[in-house]
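Of the protein chains in this complex, all but one are displayed in their positions.
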Amino acid sequence: MNKKQKFFAYPYVIWMFIFIVLPIVLVFLYSITTKEVNNIKTINFTLNNYKLFFDPLYIGVTIRSINLALVSTILCLVLGYPIAYIISKIHSKHRNTVLLLFILPMWMNMLLRTYAWMTILGNNGIINNFLNMLGLPSIRLLYNNSSIIIGMVYNFLPFMVLPIYTALSKMDQHLVEASHDLGADNRTTFLKVILPLSLPGVISGIIMVFMPAVSSFVIPRLLGGNRSLYIGTLIENLFLVTGDWNFGSAVAIMMMLIILVSMSILNRFDVDKEGSGSNLW
Amino acid sequence: MGNKIIELKNISKDYDVRVLNKINLYVNENEFLTLLGPSGCGKTTTLRILGGFEYPTEGDLFFDGKNINNVPPYKRQINTVFQKYALFPHLNIYENIAFGLRIKKTGDGIIKEEVKRMLKLVNLEGFENREIDSLSGGQQQRIAIARALVNKPKVLLLDEPLGALDLKLRKEMQLELKHMQREVGITFVYVTHDQEEALTMSDTVVVMNNGEIQQIGTPVDIYNEPENAFVADFIGESNIIDGIMNEDYLVTFLGRTFKCVDYGFPRNENIHVVLRPEDIVMVPENEGYIKGTVTSTIFKGVHYEMIVNVGTFEILVQSTYQSSVDDRVGLKFTPDDIHIMSKETWSE
Amino acid sequence: MGNKIIELKNISKDYDVRVLNKINLYVNENEFLTLLGPSGCGKTTTLRILGGFEYPTEGDLFFDGKNINNVPPYKRQINTVFQKYALFPHLNIYENIAFGLRIKKTGDGIIKEEVKRMLKLVNLEGFENREIDSLSGGQQQRIAIARALVNKPKVLLLDEPLGALDLKLRKEMQLELKHMQREVGITFVYVTHDQEEALTMSDTVVVMNNGEIQQIGTPVDIYNEPENAFVADFIGESNIIDGIMNEDYLVTFLGRTFKCVDYGFPRNENIHVVLRPEDIVMVPENEGYIKGTVTSTIFKGVHYEMIVNVGTFEILVQSTYQSSVDDRVGLKFTPDDIHIMSKETWSE
Amino acid sequence: SSSNKDKVVLNVLNYGEYIDMGLLDEFEKTHDVKINYEIYPTPEDMYTKVKSGATNFDLIISSDYMIERLINEGWVQELNYENIPNYQYIDEDFRKTAYDPDGKYTVPYFWGTLGILYDTTKVEGTPTSWDLLWDKEYSGQILMMDSQRDSLGAALKKLGYSLNTTNEFELEEAKQLLIQQKPLVLAYVVDEVRDMMIGGEAAVALLWSGEAVAAMGENENLAYYVPEEGSNVWVDAIFIPKTATHKKEAEMFINFLTDKDNTLRNIDYVWYSTVHKEAIKEVEEFLFDNPGFNPSDDILERTEMFRDLGDSLQLYYRIWTEILAN
Partner (left out) sequence: MVKRNLHKIYMGLIFVFLYAPILVLVAYSFNDSTSRGNWGGFTLKWYIDLFNDRDIKTALYYTVIVAMLAATIATFIGTFSAIGLYNFKKKPKAIMVNVNYLPVVNPDIVTGLSLMILYLSTNMKLGFLSMLLSHITFDIPFVILAVMPKLKSLNKHLTEAALDLGATPLYALRKVVIPEIMPGIITGFLIAFTLSIDDFVISFFTTGSGVTNLSIVIYSMARRGVKPTINALSTLMLTVVLILLFFINKRSALVEGQKNNGGIK
């Protein structure tokens, strides 16, 4: 029976072990050792790196990063869900084309796209030029939280839309009809039927946006002008500039822990048939 | 029974081809109306138009005298029991049934009570927390009924709501539905394949074929006075025999002339004679109007069904007594039992 | 009919609760075996175990004498018509029907022919290129039948295969299925809610309740000699009346003593008497063994169904003649019509 | 083709866009060597990659402090300057440097200063001091570098301290200065400063001279100066790592790069200041006159080079983190 299909995952389990678990173990090893050693025999174990993480300075950075990622994720969700919904309603003949058109901008190099945003948002940028032409004063669009969020949403939106679209496509239309039949208007039907049924897709989308957004560093650097420190930049700098791999590893591990814990909370809402069928309503 | 609550005027529906053609029909308040017809004749499509899930290609739909062509389903005071149930897989039984009530912002206490009542009604007490997937086919069907009934709609559309239930439960549910209809005053538009069900429960039966209405009438009318051979053939099993209407009250078929109760046909008109199998009495060969040989006999529980070859025709006869194959028998019937229908072309 | 092709030995199945309990059953080659029982009694579960989609919690399953507990579905020479059809939505009708043949690497020419033949058989010629979604309920069901039949399996499991079809089509399909079974030599395991269908088509009927087998026998046995009140009540409509078996061939119920044909019960044993509604003859009040008042009368097409209140009991009577409510009538029956069953506890 | 197989493959690692690619083709043609050319964005990227030992690079071009670190860690080979006859043209001042005090390991490639690029249409007068970066007048129009050494360096120099100080009090002072400056700063960026200044997005920017020259080439309203309090001078140099396998060919290539004509070609492409005594005489006038390209000697006297700080780098980073996270 289906049980046998478990075996399909076994190669990947091995792959995971080699390419994901081993490296993480390595990172973990770095995080609990001190820098001084180059010789295996003289490894010094320490928890100092973790202690250091709990410095208010880094906690602040972490919280700020998570906040930013959360806001971006929510915006992606709010903007992306309707897109996914509309695409899923497009005639099957054109659907894949629209999908491709949708992701095509992402195939242009991210640095170039971000530079283009700088050109659009800058003090002398396209938008401000346009405003000036209308006789309006310039506004500061670049190098603040909004520009970071614009950049994040721009870059991650497709990762929200695609899985939701997947979940919505071929959804059993009769269920929507049944809901309408029972007196639910479009809004209620959406909230009570369509959304719950597409929840697995939404969750995938949230993961695909939230997780990379927390650790993203190019966007805060370019569009935020590095005016605030985010955890991605912190880790990047720790590894490259300072060469403090040990503390960098500890920060990375802590971040993983925090995110995985919050994800497992989110996952509770996933209506998994194996579970006792937790209720959303 | 009061005024027309629903009226269909010249409703047509085209997909690639026309599947409903100029349907004219009204349903009175508190009426129990059944759509009957062969598979694919357009019953579900008609219900879907009533429910608002499908727009008619042509024609108008009225509810309480108002055109509701453009009223969305959730604004129609109509609930549906879907042919394929359409239960919400992400909700348990309790929440499936409570769905409509929650939308009306009914209090939790009342919802609990009502759900319990409905579960009892459909014989599924204690199933509140079960998942839809874990139910048997018949159990799912009953939940679908409960989910629609609990809302006490003005009009209830039921698309073969009892098809997956066994005889006993079906009878129980028929009684319950009938009871609810009277008690709460719901108008029923019902689709069923079970002819006995249609005849037992309905005030009005609508026989459809190929997207067109063939006959509208009371069960007794439909059964006893089918307007054409299609209806006669479709409703119950019939022997439809070519004949000639010699004059009023006199008809010739199977080589003999019989008295009958029909009149008003032109002289010597070619007609169809309908003889119901259960109206024919099997008697010793010499006592029968028509003589023949039994060619098959099947046990049907309530009765035996036998086929008697009378030379030019095979006549179906039902009787609680069994004859053996190859017996010679005679067949008798009264003038009442002979139904005359004008011939027309009808396709199946 | 030959050797046992399928044998279930002590099969049980537990989900949260036990849904099949110690099922013992065998099916002979070329037999037409029907599972009958109320909704939720475990019919589909039994078929799913036969098909290999569910492992029995306990017990053994044999096919041609070999234990197939661990044989996967695709290695069993068994095909299924699923209760919910399970048609492939991404394939058109043609490809749905051709699915099994393609697996066997049948040539395109033959596939084309066979699909055409099957479509004709199920009355859906010309539907090759239609999408599943665009079919009516009954049409989908017929495709499900065609998809299974086209493989000419050794054993065919059918889970209410005709439930969505109208009477006429159902009869046609019944004949076709019966025909195929004889012609090709397929063994059928059939689930139906239509008791007439069960009685008409089957060689053997298995009555189940609550996950247990109640009785196995020929249709006539089951109908005429139900082993317990559950079977009697479930198969056809019955009047089940408390009585006392005075001695062999003599029984007392409804305040009178009657002759009967049963024997072998202890003296003065409390028993159930089963009287079939169609066996009871309605006569003028003074001619009846039992007298009562008609309390309801329903038109059922083939006959009328009346309930006669005889004081302590309401008796159901079927007759082609109608009595009016409140008529006083007498009821008659012959000793043959009285069926005696020992009392046991049975739950619904 | 088979002949390709026998060819020596020279693995070269350089910053992106930091050489006239035609030179590579020419060297390949004239020396029958195949060059495997790879590029990297920042010295830190280079360091991590080289230390990983992934590829055995034969020749690397990078920046002073990073080379110093590699030398200290024993990753750099001594050069045989006899194989590099063109070394004679290298300015003597750049032969023994802070990062290569004995002049054993490296050959300078380009060099420059750290200074301030400003927009003359926005800034009045001719500023000469670091104070411009702290001038409230230009609030929201100041670009600082997202580079701890350079930004902290500017603050330290403004305070009159060494760029390479490890004195915590001095650093604390610099930190306060930068925190105080933060509200005025538009952004902390590196790579984008050039285009921002050309596009008139900001008025004042901390920047390296090489980029400043390039910016001035695109926008004539820009001017560059090295503040009088002193600043940083930096050198990008060529070296051969320990793990190199084709030292001979690498030295041939160094010689090729330090050839006068080739240097001129490179300058024409890169626009950075040269250490080539002969080449400097022949550069185009507009470059020669540019203080970014050709700073005066008295400016140079007030500059110092970045040194590898070893573990004190952590301190710098901590401070920099606190400034950004503030």
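Residue numbering begins at 1 within each chain, and the chains themselves are lettered A, B, C and D in the order written.
Basically, contacts are C-beta pairs under 8 Å (C-beta built on N, C-alpha and C of every residue); 3 or more make two chains touch, one makes a residue touch a chain.
Quick caveat, the model's predicted, so the values are computed rather than measured.
Colleague: In terms of residues, what is the contact footprint of the unshown chain on chain C?
Modeller: Considering the whole complex, chain C reaches the absent chain at 51-53, 72-74, 78-80, 82, 84, 86-90, 94-95, 99-100, 103-104, 112, 128-129, 147-148, 151.
Colleague: Against the chain that's been left off, what residues of chain A make contact? List them.
Modeller: Given the touch definition above, chain A has residues 2-13, 15-16, 18-24, 26-27, 79, 82-83, 86, 89, 93-94, 96-97, 99-120, 126, 154, 157-159, 162-163, 165-167, 169-171, 197-198, 200-201, 203-204, 207-208, 211-212, 214-215, 217, 231-232, 235-236, 239-240, 245, 248-249, 252, 255-256, 259-260, 263-264, 272-275 touching the missing chain.
Colleague: Would you write out the residues of chain D that touch the absent chain, in ascending order?
Modeller: Residues of chain D in contact with the hidden chain: 11, 15-18, 21, 36-42, 45, 48-49, 52-55, 190-191, 194-201, 211, 214-215, 218-219, 270.
In this text, only the chains that are shown with their structure count from here on.
Colleague: Any idea how many Å lie between the Cα centroids of chain A and chain C?
Modeller: From the centre of chain A to the centre of chain C is 57 Å.
Colleague: Return the distance between the CA-based centres of chain B and chain C, expressed in whole Å.
Modeller: The computed centroid separation for chain B versus chain C comes out at 22 Å.
Colleague: Using mean CA coordinates as chain centres, what's the chain C-chain D distance in Å?
Modeller: 90
Colleague: At which residue positions does chain B touch at least two other chains?
Modeller: 84
Colleague: By the touch rule stated above, which residues of chain A touch at least two different other chains?
Modeller: Correct list: empty.
Colleague: Could you list, by residue number, the parts of chain B that touch chain C in their complex?
Modeller: 15, 36-40, 43-45, 83-84, 134-139, 141-142, 159-160, 163-171, 193-196, 199-200, 219-220, 223, 233-237, 276, 278-279, 298-303, 318, 320
Colleague: What does chain D use to touch chain A in their complex?
Modeller: Residue list for chain D touching chain A: 42, 44-45, 47-48, 140, 146, 148, 182, 185-189, 192, 195-196, 199-202, 313-314, 317, 321-322, 324-325.
Colleague: Within their complex, state which residues of chain B touch chain A.
Modeller: So the residues of chain B in touch with chain A come to 51-53, 72-75, 78-80, 82, 84, 86-92, 95, 99-100, 102-104, 131, 133, 147-148, 151.
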